[in-house]
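Every protein chain but one is kept in place in this view of the complex.
Here is subunit A:
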Amino acid sequence: MKFALYGAVAMATAMTAFAPAVAAAQELVLSIGSRGYGGMVERNIEAFEAANPDTSVEWLKVSDVPGDSRKLYVTGLTAKSPTPDVFAIDVIWAGEFAQRGWLEPLNDYLGEETIAAYNPSFLSAATVEDKVFAAPLYVDGTHLFYRSDLLEKYGIAVPKTWEEVISASKIVMEGEGNPQLYGFVSMWAKIEGLFMNWLSFINGNGASFFDADGNVAVNSPEAIAATQTMVDMLYEDRIVPDSILTMRPDDARTLFQQGRAVFLMVQDFVHAPLSAEDSPVAGKFDFTRNPYFEGHEDAHSTAMGGWLLAVNANSEHKEEAAKLVEYFTSYAAQLAAAIDENRAPGRTDVYAAPEMTEAALIQKFGEDYAVGVVRPSAITGSLYPRVSEVMQTEVTNALHRQKTVEEALNDAAAEVNSILGK
């Protein structure tokens, strides 16, 4: 009966996708996005093969669109395919995959010292019942990008709090008198990124998804106040365009790049296009950690995303697979990825490397990640996609003023509790 679940199409897809791997069972199959980790993949594979002559690694290139590669993995893992042996997973999948028994715990392979070197916030997303199920490859979280030239022009210091962001936006918008210029843009479309965004806001006000006792706390007074600020930025302060409600990361990036926004809050991958030679804002912008609310200086408010490497629980070469994970996430490999590919390391000790003093950009990313917050994916496990969907829907309801913030978050709390069976 279990077979019934996969369906003919799913099986066919899985078999096509994994067929080459099955044919050559002697080698490891590593599955990772074709662009995501840049030139590091091939370099690392070559070096790994040189150091381990009896193991060869085949690179199965998968889509860089997380939803697409997730579908591919899920199909294969459901069918208990032994390949890919090692695969790159989005930070929010780790809890779910681990709970479904698809990942091999790495504690025995990696050793305590290595595990202690990982960014603790980031690692918590890959830790289920005290076992580590994946190793951080790189971090890609959100930051507050700002137009340094405009702030300078109006004599405004780089804002640290949301209150300062709002007042700075108003000063610049008024001063410039350009109806095409907005204060703040970000990804507030009903996507995963909205949930990240919202977590930044509420954590910046001292709230969090679960309270200290593990209860759902999405409708705490602090969370409601922070969410209300989002709504007010849109309708009261009017520093945010209506179109933010359909913006994905790249839409927001485009607007900022066209010089039409003072602030932008998205993931660090936008730094490269924004600073490209033909970018109108090149040299006119900088970034800082995500803001917090007044009185919450210690708040962890930088929403962290990024990728991990995990070992397939059905792999026939777990030992070698774990070795490959260790190699890819090693100090040397992460240092090289930081210097050459601008990938923010998932190991905190890499930032202290002497070579890194030159890599000012990555250093700065790293400072922000020290105050990072991850999504509650490790705790919610296989229910995470539904929890995230509820939060996206209810926050959207509030942003569209379909419900008051309080109603929306109360409904969200009730729904999340019912999903989690509380």
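The definition used in the following text is that a contact is a pair of C-beta atoms (placed from the backbone, for glycine too) under 8 Å apart; a residue touches a chain by one contact, two chains touch by 3 or more; residues count from 1.
Here is the rule we use: contacts and distances are computed from a predicted model.
**Student:** One chain of this complex is missing from the view, so tell me which of "Spore maturation protein", "Sugar ABC transporter permease", "Cation:proton antiporter" or "Cobalt transport protein CbiM" is its UniProt name.
**Tutor:** Its record in UniProt gives the absent chain the protein name "Sugar ABC transporter permease".
**Student:** Taking the entire complex into account, which one of A:G101, A:P120, A:P280 or A:G295 touches the absent chain?
**Tutor:** Once the missing chain is taken into account, the touching residue is A:G101.
**Student:** Would you indicate which residue among A:K80, A:K153 or A:K422 is in contact with the undisplayed chain?
**Tutor:** A:K80
**Student:** Considering the complete complex, identify which of A:S148, A:T393 or A:N410 is in touch with the unshown chain.
**Tutor:** A:T393
**Student:** Looking at A:S243, A:S275, A:T288 or A:T404, which makes contact with the chain not pictured?
**Tutor:** With A:S243, A:S275, A:T288 or A:T404 as choices, the missing chain is touched by A:S243.
**Student:** Touching the absent chain in the whole complex: find that residue among A:R43, A:K71 or A:K284.
**Tutor:** Checking each option in A:R43, A:K71 or A:K284, the one touching the absent chain turns out to be A:K71.
**Student:** May I ask you to list the residues on subunit A that touch the chain which is not drawn?
**Tutor:** Residues touching the hidden chain, for subunit A, are 1-2, 4-5, 7-9, 67, 71, 74, 77-78, 80, 100-102, 189-191, 241-243, 245-246, 251, 254-255, 258, 260, 382, 385-386, 389, 393, 396-397, 400, 402.
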